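Got a structure for you, written out below as C-alpha cells; questions coming shortly.
Only a single protein chain was left out; the remaining protein chains are all shown in position.
For clarity, chains are labelled A, B and C in written order, and residue numbers in each chain start from 1.
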Amino acid sequence: MLRLDKVSKIYRVGAFGGRALLAVNKVSFEVHKGQVVSLIGESGSGKSTIGKMILRLLNASEGKIFYNGEDIAGFEGEALKNYYRQVQGVFQDPFSSYNPIFKADRIFKVVHEEFFPQVSDAEWGERVEKALSSVGLNPAHVLNKYPHQLSGGQLQRFLIARALLLNISFLVADEIISMLDASTRIDVLNLLADLKAYGLSILFITHDLSLAYYISERAVILYKGNIVEQGAVEKIFNTPLHPYTRMLMESVPRLDRKWEKEITLVERDVENLRRGCPYYHRCPVAEKRCAVDQPPLVEVDEDHWVACVHYESGADLVKPLSLAGQDTRTVV
Amino acid sequence: MRRYLIRKMVIYALTFFLAVTIDWLIPRFMPGDPIRNMLTRVSVASNATAIQMMYDYYARLFGLDLPLWQQYLNFWKALFQGDLGISTYLFPTPVVDVLKRAVPYDVFLLVPAVLLGWYTGNKFGAFAARSKRLDNFVLPISYILTATPYMWLGILMAWFFGIVIGIFPIAGAYSFSLRPTWSVTFLLDLLHHWFLPFASLFIIEFGGWAIGMRNMIIYELEAEYSRYLNALGAPKSLVRKYAFDNAILPQITGLALKLGVIVAGALVTEVVFSYPGIGYLLLAAIQNQDYFLIQGCFLFIVLGVLIANFVIDLVYLVVDPRTRRGMVGESA
Amino acid sequence: MKKRSEVLYFTLRNKKLLIGSGIILFFLILALIGPTFTKYKPLEYASPRGAEPPSTHFWMGTTFFGQDVFSQFVNGLRATFVVGLLGGGLGTLVGMLIGFTAGYRGGIVDEILNAFTNIVLVIPTLAVLLIIAAYLQVRSLLMECLFIGLTAWPWVARAIRAQTFSLRTREFVDLAKLSGMKPLRIIRDEIAPNMMSYLVLVFILQFGGAILTAATLDFIGLGPTNTISLGLMMQYAVLWGALPFGMWWWFVPPGLAITAIVGALYSMNVGLDEIFNPKLREI
Partner (left out) sequence: MALKVENLTVYYQTLRGDVRALEHASFQLADGEIMGLAGESGCGKTTLGHSLIVLFPPMKYISGRVEVDGEEIPIWDAEGMNTHRFRKISLIPQYAMNAMNPIRKIGVMIRELLESRGVHYKDILPELKRRLDLVALPHEVLKMYPIELSGGMKQRMVMVISSLLNPSLLIADEITSALDVATQKAVAEMLVEFRDREFVKNLIVITHDISILYQIADSILIMYAGVLAEKAPTRSIIESPRHPYTRLLISALPEVGVRFAEKRLQGIPGNPPLLLNPPTGCRFRERCPLAYERCLEEPPFIEVERDHFVACWKEYENHAQAG
C-alpha cells in the first residue's frame, strides 16, 4: 500500500541557509493494506515530518515514497487531488485544525465542493449524517456550531468522519489523541481500530508506547530521524533490543511495575552527529566504532529489525543485551 | 554573534548603495534636461553666453556626455573624494563645506532631544503602567503628543514662549550681534536659542516612547518569568525592574527603526525655528532648486541614519545577551 | 454567547473606539460639505484689508494676503483625507502583497523580500521623497499619495509577514491543502479573513501615518503644487510672519485638525485592539 524508500529531510537553518539540519535520515518502511503501523518517537524525532511528507505537505529532500507502486512526488493537479481522495491526515491539535471564524462543519462543505461537486446537497447531507453517527456523534448536537463550542474529542471525530466521507484507504493519524483527556481518548482510539475493519490502513504517529501497543500490529521506533528498531509489536515490546528502545521501556511510567531505581543517564557531547550511530551520545553500551559508522537495520528475528552494532552478526535469536546494573551517571 | 554583525553590515552596505544609486538615478530620469531646467529657473544671467558657459560647466560636472556607467563610476569616485559638487544657492562654496557648517547644529539638536526623549519616555511609560489612575491620565496625553505633527508643536511653542511670553528667541542658532567664540555669553545665548526647538522635539519623542513602553511592560509583567518571581514572593520592585529590562530591548531596536521619522521631524522643527541645521538648508536648497545641495543633504541624512542604526545595533548587542550567545537576534 | 455577537457587544461599549470614530466622522463631514459653504476660493484674495481675525463674515479670519482661512481649511481637510485614504491604502496594499507572499512562501523568497523590506525601512523615507519631489516640477495630490504609499509599506509588510507566518503553520491550512484547495484560495478564504481585524488596525495606522508624512512634505514645500493642504497652510503661516503678528487663527486650526484626526485614529486603533485582544483591556 505505502512504501518509504530511504526518505530523508534536510532543513536549511541559520542565516541564508548556513547550516543543514538532518530531520529525517534514510527512513524506509512499509504499510500493507488494512494494517496499522505505529511510528513511535519523542519530540524532535522527525515522526511528524515523515507524516507531512507522506501527505505531500512537505517534499522529501532525498528518497522516494510509493503509494500503490507510484512515486507520490510526481503527482500534480488532478493526480494529487486523486491521491488526496485516498490518503488523508488527522492532526494533533483539534482546535488548530479548524479555521476559528467558520463553523466546524465547513470542512464537510469544502470536501463536497472540491471532491464531489456532482453529488446533490440533499444526498450529501445524508452522507454527512451517516458518517457522523458512525463516529459516535449525534448530528443534531454537533452541526452548525463554532469550533470553540465543541470539545476536543468531538472535533477529532469530525475529522475522522471527514475521512470516512472520502472513503479513503490510508490515514495518517499524527498524535491525534495526545490533546484529549484519558476518558475520551480511548473511544477515539477504538474508533480508529474499528475503521481497520473497513480495510483502512493507518500510520499511527505517537510518543506514547502503551497507545501504540494497544492499537497497532507493527511498530517503527525513531530516534533523531533514524529508525533504530522496527517489527512486530509483541516482539519489540516483549524483547526490546536496541538500547534506546530498552531505555524507553524502562523509563515509561507503568501502572503495573515500579521503576528500577538506577538512573542510566549518559551524556557525551558529540560535535557533529552526521557519522555514527545517532544514539551514540546517550548509549550506555556504546563502543568506539559506534561513533564512526552508522549500523544498518538488520533482521535479527522474523519481522524484528534493529540497527545496533551489538546485533551485527544477524545470528538467530540473539540474547537480549542486558542493561541492568549500568549505573553510569554523568552529566545530562 | 559574529554572524549577527556581518548580517547587519551587509544590510547597511546594501542600503547605502541603494540610497546612493537612487540619488544618482533621480536627476537623470526626470523628464527634460536637468541642467536646462535648473538654469532657466535659476536665471542667473540674462545674456546667452553666460547661460551657455554655465551650461557647459554643469554638463561637464554632470558628465552627461559620458556613457551612463562611466557617469555612475565618476559619481562614486567624486563621492569618496568628498566632492559633492558646487552649491548654486551659495555659489561658489562646495556643497560639502556648506553641509559641514550645518551638521554640528543638527547633532547638537538631535542627539540630546532623541536620547533624552527616549530615556525619559521609557522611564515614564514604565512608571505610568504602575497604577490605573496614572495610566488613564498619561495614556491620552501621550497619544495626543504622538499624533501632533512635529512642526505644529514647534509653531505653538514658538508662538507661546517666543511671542506671547517672549522669554525665548524663535529664530536662528544665536543672536546676530554675537560672533561664535568660546565665551560664556555666547554659549548661554546659543543654549537660549537651542531650547525651544529641543523642547518641541523632545516632547513628541517622549510621548511616543511612553506609549510604547507602557504597552510593552504590561506584556512583560505577565510574562512567565514575572509570574515565577511573584510565585517566589519577590518584591514588586524586583519584578518591575526585570520587566523593564526586558521591555527596553525592543525599544532599542524601535529607536533604530524610527530614526528616519525622527530625522524628518527634526528637519521641519529646524524650518520652524530657522535653526541652521540640514533641515533649514534643505528648505533653502529646494526653494532655490539647488540640486547639488539637495543631493548632498540627502546623502548626509542617509549616512547619519545608517551610522546611528549601526551604533544602536552595537548597543543592542551589548545589552541583549541572547544575541551574543546561542540564538542570533534578528529583530532589526 | 456566540463569538460574533460577543465582539459586537464590546464594540459598542468601547469608549476609545466611539470617541475616535466620532471625531473622524466630524472632520469627514466638515471636509465633504464644508467647501459648499465657503464664499471664496481657497487662494482668492477676498479681503482688501489683508489679515483679519475671525469674524461673522470670515469664520476663520483671513491670511496675510486676505485669503479666506476657512475656505483653505476645509479644502485642506479634503486633501488630507484623500492622502490618508489613498496613501495609507496603497501602503497597506503593497505591504499586504509583500507580507503575504513572504509569509506564505517562506524560504528564499521570504529571505529576499525580508532583506528588501529591512533596507527600505532603514532608509529615511522622507529624504527619498524630498529628492523625488524636488525634481518634479508639477506635483499633483495623487502623485503625493503614490510617493507616500510606496514608502510607507515596510511597516505593514513586516507585521503581515509575521501574522501570515504564524497562521500558515496552523493545521487548518494543512487541512485546506489536503482538501485540494489551491494556494491562492487558501490565502483568500483561510488566511486573509482571519487577519481582517488585524488588517483594519494596520490600515488605521497607515492612514494616520500618511497624513503626518503629507503634512511634513507640504510644510517643506514639496506638497502638491495645484491644491491647498493643511501642511501648506502652516508653511505659508510661518513664512509670512503669522507668528510675530500673532495671527493664531492662521496656524492653529490646520495643526489642530491634523492632531485631532491622527489622535482619533490612534484612539480607534487602541479601542479595536482591546476588543480583538482582551489581554490589553485592563492592567
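Methods note: a residue touches a chain if its C-beta (ideal position, glycine included) is under 8 Å from a C-beta of that chain, and two chains touch if they have at least 3 such contacts.
Not measured: the values here are computed from a predicted model.
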Out of A:39, A:176, A:211 or A:241, which is the one that touches the chain we can't see? A:211
Missing-chain contact among A:87, A:132, A:163 or A:189 belongs to A:189
Out of A:68, A:133, A:151 or A:167, which is the one that touches the chain we can't see? A:151
For the chain left off this view, which of B:87, B:148, B:246 or B:295 is in contact with it? B:246
If the hidden chain were put back, which of A:87, A:171, A:248 or A:290 would touch it? A:248
Touching the absent chain: which residues on chain B qualify? 223-225, 227-235, 237-238, 242, 245-246, 249, 319-322, 325-327
List every residue of chain A that touches the chain not included in the displayed model. 42-43, 151, 153, 181-187, 189-190, 193, 207, 209-211, 213-215, 237, 247-256, 258-259, 261, 263, 265, 282, 329-332
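One rule holds in what follows: only the chains that are shown with their structure count from here on.
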How many angstrom between the C-alpha centroids of chain C and chain A? 50
Need the CA-centroid distance for the pair chain B / chain C, whole Å please. 22
Quick check: how many Å separate the C-alpha centres of chain A and chain B? 56
Could you pull out the residues of chain C that touch at least 2 other chains? none
Got the chain B residues that touch at least 2 other chains? none
In the complex with chain C, residue positions of chain A that touch it: 12, 16-17, 52, 55, 57, 80-81, 84, 88-89, 91-93, 96-101, 107, 110-111, 114-115, 146, 148-149, 159
Residue ranges of chain B touching chain C (in the complex, touch as defined): 11-12, 14-15, 18-19, 22-23, 26-27, 30, 34, 37, 129, 132, 135, 143-144, 146-153, 155-156, 158-159, 162-164, 170, 215, 218-219, 222, 256-257, 259-261, 263-265, 267-268, 271-272, 282-283, 285-287, 289, 291, 294-295, 297-298, 301-302, 305-306, 309, 332
Contacting residues of chain C [partner chain A, same complex]: 2-3, 107-108, 111, 170-172, 174-181, 190, 193-194
